[in-house]
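Only a single protein chain was left out; the remaining protein chains are all shown in position.
Note that the chains take the letters A, B and C in the order they are written out, and that residue 1 is the start of every chain.
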Amino acid sequence: MTSTDDPFPEFAATRRLILKGAVGVALIGLGEFSFGPVPALAAANDKWPEGAFKQKGEADAIKALYGKTAEVSDKVKLDAPEIAENGAVVPMSVTTTLTDVTSISFLVANNPNALAASYNIPPGTIPSVANRLKMAKTSNVTVIVEAAGKLYSATREVKVTVGGCGG
Amino acid sequence: MASTIRVRATATGDTTEVQALIQHPMDSGFVKDAKGNLIPPHFIQQLAFECNGKTVFLADWGTAVSKDPYIKFSFKGGNKGDDLKISWVDNKGASDTTTAKIQ
Amino acid sequence: MKMISRRIPILALAAAFVLLATTSTSLLAAASEADFNAAYAEAEAANKQAGAQRDQWTTTAATLANAKKAAESGNFDSAVAEAREAEALAKASVFQATHEKDAWKAAVIR
Partner (left out) sequence: MNLRPAIRLASAAFGLATLLSAALPAGAADSVDPAADAKAFQNYFTTKFPKLKPADFVNGPYSLNEDMHRQWVEKEEFPPYEFSLEMGKEMFAKPFRNGKSYADCFDNGGIGVRQNYPYFDEREGKVITLELALNRCREANGEAPLSYVKDEMAALTAYMAFTSRGKPFDIKVPNDPRALAAFENGKEYFYTRRGQLNFSCASCHVQNPGERIRAETLAPALGILNAMPIYRSAWGGMGTISRRFTSCNSQIRGVPLEPQSDEYRDLEYYLSYVSNGLPISGPGARP
């Protein structure tokens, strides 16, 4: 495992986290994220990203999973209800016109653990996923699309009311 | 017992749309049972789809995926009659696999 | 037939039960087991009557249980208070069942 000089010490923690998360990526180049070849971290490996799923906050989860931050893009379309009929089953889906998509993730900010689901999109698979997630309470839902090594995101607020009429 | 995986894969042109529903409690570990003690986490962690020996979709799931989880995606390169292998494994190590024909 | 809005009786009822909860009867002398048994029996009888009219309330049963638990732990003051509470709830449910025996017709869609 070679590691280049680290011009950004504050990312050491993230790197350790990723290493601890047993993400078997040979080279970790944590250079400037906006440009420069940054290897796709999550997409390459097939191991369940336990570190990312353990994170409480959304930003930490994204860091743990991808090691970089996302920029909002209107090319990513997140479809989710305005008011969830029931927090236990919230249908959500994402479509994007971005190309070379390698990974898609759904995060629910106010859930105990922000990262809900993460999908590896091999070449030839269309970057569009629908699933049903649980939401603890009203929260921003963010979808992250990793395309050509860069992260793009879309966010929507989904209101969740307490289901059931307690006696 | 019938498999826990229900899947529909339909090919139109060179694109195959896949929908799957899996029978699984997906317990998050945050819920208490009637007597008030926590139900331990029991959820599917990874779900993989393979067609013609190639992984076409891999899902990493956390505790926020609904009970009896559902997933829909499409991929190119599958054609009618091909086999689609679906397999999942959960945090207790349990797993199930099934193979479906693309319609 | 235009439905008459039934807001008023529901609000009146809610007010009744708020008062019910707050009328904690302060007993002068400490209650004894005999007091508890008497109060409990009365509450149970009223609840049985409600059962005969197929309209028991879950809160009556819960309060009866609390009364029994308090009595078992020897705290007869609160046991009697709970039993009185249960009796009031049971009697209210009997009143509801009796009153509704004909009041329901008014709500029927015509």
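Assume a residue touches a chain if its C-beta (ideal position, glycine included) is under 8 Å from a C-beta of that chain, and two chains touch if they have at least 3 such contacts.
Predicted model, so just to flag it, every value in this text is computed and none were measured.
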Omitted chain touches shown chains A, B, C
Missing-chain contact among B:Glu50, B:Asp68 or B:Asp96 belongs to B:Asp68
Contacts of chain B with the missing chain: which residues? 2, 6, 8, 19-21, 23, 67-68, 70, 72
Touching residues (missing chain, whole complex) on chain A: 81-86, 88-91, 93, 130, 132, 161-167
On chain C, residues whose C-beta touches the chain left out of the figure: 3-6, 8-10, 12-13, 15-17, 19-20, 23, 51, 54-59, 61, 84, 87-89, 91-93, 95-97, 99-100, 103-110
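We take it that only the chains that are shown with their structure count from here on.
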For chain C, residues that touch 2 or more chains besides their own: none
List of chain B residues in touch with chain A within their complex: 15, 28, 30, 45-46, 54-67, 69-77
In the complex with chain B, residue positions of chain A that touch it: 46, 48-49, 53, 88-90, 93, 108, 111-113, 115-122, 124-126, 128-136
